[in-house]
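One chain of protein is taken out of this complex; the other chains stay put.
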Amino acid sequence: MITITLNGQQREIQEGSSVEDILGIIGAEKQRVAVVVNENIVYPEKRGSVLLQEKDLVEVLSFVAGG
Amino acid sequence: MNGLPTWLTNKKASDDIAPLLQNDSSVSLESLAAEARAITLSRFGRTMSLYAPLYLSNFCSSGCAYCGYASDRATRRRRLEFEEVRRELEGMKKMGIHDVLLLTGERTSAAGFDYLRRCVEIAAEIMAKVSIEAFPMHVNEYRILAESGCTGITIYQETYNAEQYRRLHRWGPKQNFLERLELPERALQAGIKTVGIGALLGLSEPVEEALKVLRHVRHLSRTYWRAGLSVSFPRIRPQTGGFQPDFTVSDHFLARMIFAFRIGLPDVELVLSTRESPAFRDGMAGLAVTRMSIASKTTVGGYLEPDGNEKGQFEVNDDRDTKTFCKALEAKNIEPVFKNWEPVYNGPSTGQEQT
Partner (left out) sequence: MDSLQIGTYTFSSRLILGTGKFGNIASMVDAVRASGTQLVTVALRRYNREQAEHDLFTTLADLEGITLMPNTSGASNAKEAVRAAHISRELSGSPFIKVEIHPNPQHLMPDPIETYEACRILAGEGFLVMPYIPADPVLAKRLEDAGCASVMPLGSAIGSGQGLATAEMIRLIIRESTIPVIVDAGLRSPSEACAAMEMGCAAVLVNSAIAVAQSPPEMAAAFAEAVQAGYRAKAAGIMPKSGSAIATSPLTSFLDRTS
């Protein structure tokens, strides 16, 4: 298991998890979201192949209502 | 004519004052005057900025039909040598002048760029503000002049009617209508801080002419937002060659035009020269005009030792000396302002260049 920070919260995940796996964990796999890992945008076509490492900072973002 | 810039033909840009210019306008001249006066008072206060012209040379290669200095006019040609330039300026300074407009004709071998540049340098040592009204130049030439201390240029399009323009500019480099339209922008791109524009009233139908001048100012104001802007209202005066303009511009119309400009351009300097009579100038002072030339000579030099035989570019109408004119202003509770600037600010504008 490795520890990453996801949307500001520490989480333990399986070593070798891909970004796509993480989206599944938080229920975002079917949503239109943006993913940023350590300040780099991970485009949808890469999410299956980008694997997360210990201490990675992950942000999963979407549009919300707001002026 | 093809290639006219959209800002010149865009009626919407002058729609607000068009109704005010019509002779049968329902807005009375008196109410226009009152409104212009209120705006001028609030924005400019009770002041009149004063300057004087110095003709450096009357050599000219152009054939402008309306000008006493056209190359086929029998005018004695001469130019001021640098020492004379210095002495004339010092003489003007003794009169109280701190703001000079240097004039030349078209670029000639006798009075070309280098000559003008040297004159600007000399003037910058003596005067707080140095403007020029001279031949068309390229951006890099305007930049050199800006670095030499030139703070403003005056360029009259003469007429914004391309057809009439073609007819009047019989020969010479001034024939290019579109190039002339561009000159204020070249100067501003080069870092010259202020441009003055205007049309020689009477050359073309005056209402149309006025609308185009207004569009020109508004275009410059939006595109060169750091620029100082002024508009002059020269009316054709009797000159050597006896050119008679096609259109008459009455005092009433000129007043109406100036009031309309003040209303449409609340913060632009409006300028009257000594082409106008003492009565007209005194009347307009405090109503809309904020800048006037004073005690002018339109001969080459002429401030030190007026040459009675020499004919100026046009006949001066108001030849009152500085003391008399200032008294007239003060009688109207207007402060004559000869100097409101320090030369230390006279470097080229440091704003980003427009392309």
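Observations on the model:
Lettered A and B in written order, each chain numbered from 1.
Keep in mind that, in the parts below, a residue touches a chain if its C-beta (ideal position, glycine included) is under 8 Å from a C-beta of that chain, and two chains touch if they have at least 3 such contacts.
Note that this is a predicted model, so its numbers are computed, not measured.
Remark: the omitted chain is touched by one listed residue; of B:V231, B:L287 or B:C326 this is B:L287.
Chain A meets the missing chain through residues 7-8, 26-28, 31-34, 36, 39, 41, 43, 59-67.
Within the entire complex, the positions of chain B that touch the omitted partner chain are 15-16, 19, 27, 29-35, 37-38, 221-223, 225, 251-252, 255, 277, 279-280, 282-283, 287, 352.
Here is the rule we use: only the chains that are shown with their structure count from here on.
One finds 67 Å separating the Cα centroids of chain A and chain B.
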